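The complex appears here minus one protein chain, its other protein chains still in place.
On to chain A.
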Amino acid sequence: MAAPGGDMQWCFSQVKGAIDDDVAEADIISTVEFNHTGELLATGDKGGRVVIFQQEIENKSLPQFRSEYNVYSTFQSHEPEFDYLKSLEIEEKINKIRWLPQKNAAQFLLSTNDKTIKLWKISERDKRPDGYNLKEDDGRCKDPNSITSLRVPVLIPMDLMVEASPRRVFANAHTYHINSVSVNSDHETYLSADDLRINLWHLEITDRSFNIVDIKPANMEELTEVITAAEFHPHQCNTFVYSSSKGIIRLCDMRESALCDRHTKLFEEPEDPSNRSFFSEIISSISDVKFSHSGRYMMTRDYLSVKIWDLNMENRPVETYQVHEYLRSKLCSLYENDCIFDKFECCWNGNDSVVMTGSYNNFFRMFDRSQRRDVMLEASRENSKPMQVLKPRKVCAGGKRKKDEISVDSLDFNKKILHTAWHPQDNIIAVATTNNLYIFQDKIN
């Protein structure tokens, strides 16, 4: 098989995180997100912490330009809580981070755990006041009687300090576990979705939110479907979609009614009932839904594949890509070890021509839609020499294993890449393994 890649080759750029194999649970990365310019890259982890990296461009005009992401700010976003009513722990794990478009000098992001969404302001301080009349330099108060002249305090430069402060806390609106947060294109509102409900918030108002989708049945015994992800349309502020555990995506228009329980469009690929197996519904559960930047398409990720849907066509996807078809013959053991319930995310590149998603054994895949090519790469410390080109990987499902191929039985199912992100403009990608963050970039940028 001809080696894919052609004009695009991916190189190692950086890796963040501890090298040791003994991973503390708090260090497990749970979300990765570039901001709208790609200058900032945020990660959230199971310990409730957010780390933000900033891109420092060495020299964009040079052909071999390297963009380095260095730590910009880190803070504790959420802490563990105890739900006294239900006697359950509320995990501090950050489920999602979403950046707000930048409006002034400060940066804002929404971070959420299972129950509470917080709006964080990240601001820079590079000046400080000097020359107070009533205070000494170290802060002690001066005796007013000792002052013989007045001076005007001035602002003097200081070492850059980046401060993160929580500006809003949106709490107590979700009975079930929040899986998604999405900022609206109006830059004023956002939605938060849990297993059964979706709420609409205004960024300035924390004591009220509107419920816009409620799929909770009157009798919980009749529960057949839960919400798995939700996202606002990138340009139409009245439109959002939500995906379900049954592989269905519903598009809703908020102009139609206050409660969008009746969908405007329903996207579902028809399936012959006689072809169903025990696993069919489980593997059809959608773990992520993402609109294309153009707003014309949306992508869904289910357990084994990535599907591209045209918003104008509801009855089937326009493209389907198999991520790791070789796992179909392993579904029994994947069900037993719970891996079949892993929630992989997916992402688009800046011009919607390539999509990317993760897999097991620290493999991740890219599908080039325009060139009809795909590649599987690996994020590992063994391929982490500066600018080292990543070699394509291949898994063989059975029978004869060729040289350089890895057998499906040798895959490490504990090494999963669930979270990936693509820079909005450049070919720079962030790939999260269990506790490390890899940054790769295109060789010919």
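Heads up, the rule we're going with is that contacts are C-beta pairs under 8 Å (C-beta built on N, C-alpha and C of every residue); 3 or more make two chains touch, one makes a residue touch a chain; residues count from 1.
The rule we apply is simple: contacts and distances are computed from a predicted model.
**Student:** Which one, "DNA-directed RNA polymerase III subunit RPC3", "Proteasome subunit beta", "cAMP regulated phosphoprotein 19" or "NAA35-like TPR repeats domain-containing protein", is the UniProt name for the chain you do not see?
**Tutor:** "cAMP regulated phosphoprotein 19"
**Student:** In the complete assembly, which of A:27, A:214, A:269 or A:368 touches the absent chain?
**Tutor:** Of all options in A:27, A:214, A:269 or A:368, contact with the hidden chain holds for A:27.
**Student:** Can you say which of A:159, A:207 or A:222 touches the chain missing from this structure?
**Tutor:** Result: among the candidates, A:222 touches the missing chain.
**Student:** Kindly state which of the options A:54, A:245 or A:320 is in contact with the chain not pictured.
**Tutor:** A:245
**Student:** Which chain A residues touch the hidden chain?
**Tutor:** On the side of chain A, residues 16-18, 26-27, 29, 43, 45, 47, 49, 51, 71, 74, 76, 80, 82, 84, 86-91, 176-177, 195-196, 220-226, 245-246, 275, 277-282, 285, 322, 325-326, 328-332, 335-336, 397-399, 409, 435, 437 touch the unshown chain.
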